[in-house]
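The complex appears here without one of its protein chains, the remainder shown in place.
In this document, chain identifiers A and B correspond to the written order of the chains, with residue numbering beginning at 1 in each.
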Amino acid sequence: MKKSLFINAGIIALSLGLALCPLGGYQEGIVILLCINCVAAMGVSILTGFTGIFTLGHAAYMALGAYTTAILTVRYGVHWFPALLAGGLIAILVAWLIGVPTLRLTGDYYAIASIGLGEAIRLILENWQSFTRGARGFPGIDPYTTRGSSVAVFAVLTILMFNLLDSRLGRELRASRDDGVAASLLGFNTPRSRMKALLLSAFYCGIAGGLLGGYMCFIQPSMFDMMKSTELTAVVVFGGLGSMTGTLLGSAAITLIMEYFRDISQYRMLIYGLLLVAIMVFRPEGLLGNREIWDFLPRFAKGRRS
Amino acid sequence: MNFTLSTLIQQIINGLSLGSVYALIAVGYSLVYSILLFSNFAHGGFLVVGGYACYFLLTQWGFNTAVSMAGALAASGLTAVLTERLAYKPIRERTSITLYLLIASMGVNIVIENLFVITVGGRIRALPQSTFPTGVFELGGGVTVSASDILSLVVAAIFLVLLQLFLTRTRWGLAIRAAACDLRTAGLMGVNVTFLIGLVFFVAGLLAAVGGIFLSVRYSLYPQLGSITTKAFIAAVIGGLGSLPGAVLGSLILGLAEMLTAGFVSSQMRDLVVYSLLVLILLVRPAGFFGRTASEKI
Partner (left out) sequence: MRKFVLCIACIALLAVPALAADTIKVGQLAAVTGDFAAYGTAEWEAVKIAVEEINKAGGVLGKQLELIMYDCRTRQEDTVNAARRLVEQDRVTAVIGPNGSGLCIAAAPIFNRGRVPNIGTLPTNPQVTVDESGRVRPYNFRICFLDPYQGAIMAQFSAQDLKAKKAALLYDVSSDYSQGQREFFIRNFERFGGKIVADEGFRGEDVDFRSQLTNMKNSGADVFIYPFMGKSLPLAVKQARELGIATPIVGGDGYGDFMWEIAGDALGDTYWVSHVDRYDPTLAGFFESYQAHTGTECKEFLNGVLAYDCVYWLKDAIERAGSDDPEKVRDALEKTSGLKLMHCVLTMDENHDPKDKDGVILRCDPKQQKALFLTKLRPE
């Protein structure tokens, strides 16, 4: 009880800090981008870090969220907030349709299938020109993603995520990741918990996509390609599989590093590639391993390390 | 649409020609997968190294075609071995999760691509026109085959036969096949696993270089050339990762599927068909046409 209070208070304090500290317009943009990237990374983290299913196609759920929100707000004049939720729900729906047949696949094969699915969704958006304007992109989205709105969404989703991880669902997921057979013997329905994780992750990515649309005011299917999906998974691995705070740290670190190196433009992608390799070579367990930040504090670590 | 026999034949020729290029690359993917059970996305990078090595040996240092090609093969092979030693080996020693290798290989691919962007620039280049035969042959009824089609088909076939001979007729080939069955047991039986893995990467690098030279002849040379390997990778999966005949068959199927879709359905559906085929195959037969089934692997 005490721990969850500590976590919730921490998240609220962090969000208030992000929302209220005086920043220039450019820094504000970075804060928005941080929030968006963190929400998407949390989504991938619950799937990859907590159920062990690697995905290389989650950018597609971002695309679904982004397009749903954009089309609802621009064409039908819906307020951005319900539109954003609708984006998340569409992502859930598609994830469910996809998850039923594909979640049977294990290991590399799910990852490969997710490449195919992710690209297929992107290509459908691209070919459905009458509805999405196709590869040319969808312009004229209202700039509804402000610092306030993005930080608020981030805070709510982060609190939700940490409380879910602390609930029965979180234990179920961890149990089925660590030992699927043992978990099912304990009465956990492993396939169902995998599905729950997929739906949850699709929702987070959908919301992140919707926010991204409002930040960019312009979306295009090519923004959500395999490169973006890889980035999402790489961020989660970097932060540490099975560590939600690690995911947040990793996401923040990569976002800031990539932004910092914009000056030496030609070297940016080189650095990104080297970073990916270096993380895998030197710290494959990620920044925090599978522990959360507070596990490093002696007060909360008691009883966990036994 | 324009369904006539000569169009059909022309599209089949186009498809086979594309498939033969995919095959050279897909075999490299499958070879590495058969030993280490991971999809080496850096393969595209090796291919770019081969293409540029050939280009610079030909144009800057003025070597003849044969020497340049040999140099390109060596360059790609060494890059592959170096990548394995510097990036993959430490990961393999620390963890058994192959997805880490996969992400690292994507990183290597990005590094190689951008090294070329920085050093030689993003400009699109082409191997000199005189290097390889050009020309068009009429087969009658308006159906044509270009010299580069025939050349790529022949060279792909030669290299695939050579590879098959190497795998079946030499001691190291036997060791590779043994390791593909079970890497650890092969090690216990006295196979020098480190050397063996290096050898596999070297061979994969050689094949990548051949693919790279071909792609540069047919489609020009630029740092992002390696991205075409995504399709070859899909071909390898369709044929069954780890199976060499599967990789070849998958490539031809994919090449034909692409060209026939573009020719008779819609050119925009082409990639959608490719990716749907991938997902469908994975669902119906996850191990592909020739792959070992999942249960055999556990």
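Convention: a contact is a pair of C-beta atoms (placed from the backbone, for glycine too) under 8 Å apart; a residue touches a chain by one contact, two chains touch by 3 or more.
These numbers were taken from a predicted model, which means no experiment stands behind them.
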item	value
Residue in contact with the excluded chain [from B:Y222, B:Y275 or B:F290]	B:Y222
Residue of A:E126, A:E172 or A:E292 in touch with the missing chain, whole complex considered	A:E126
Absent-chain contact - pick from B:Q11, B:S76, B:T229 or B:S276	B:Q11
Positions on chain B where the hidden chain makes contact	1-2, 4, 7, 10-11, 14-15, 17-18, 114, 117, 121-126, 129, 136, 138, 142, 144, 146, 148, 215, 218-220, 222-224, 227-228, 258-260, 262-263, 266-268, 270-271
Interface with the undisplayed chain - residues on chain A	24-29, 33, 126-127, 129, 134-137, 139-140, 143, 212, 215-223, 259, 262-263, 265-266, 268-269
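Criterion: only the chains that are shown with their structure count from here on.
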item	value
Partner chain B, residues of chain A touching it in the complex	54, 101-102, 105-109, 111-113, 115-117, 119-120, 123-124, 127, 226, 230, 233-234, 237, 266-267, 269-270, 272-277, 280-282, 284
Contacting residues of chain B [partner chain A, same complex]	37-39, 86-87, 90-91, 94-95, 97-104, 106-111, 113-115, 117-118, 230, 234, 237, 241, 268-269, 271-272, 275-276, 278-279, 282-283, 286, 294
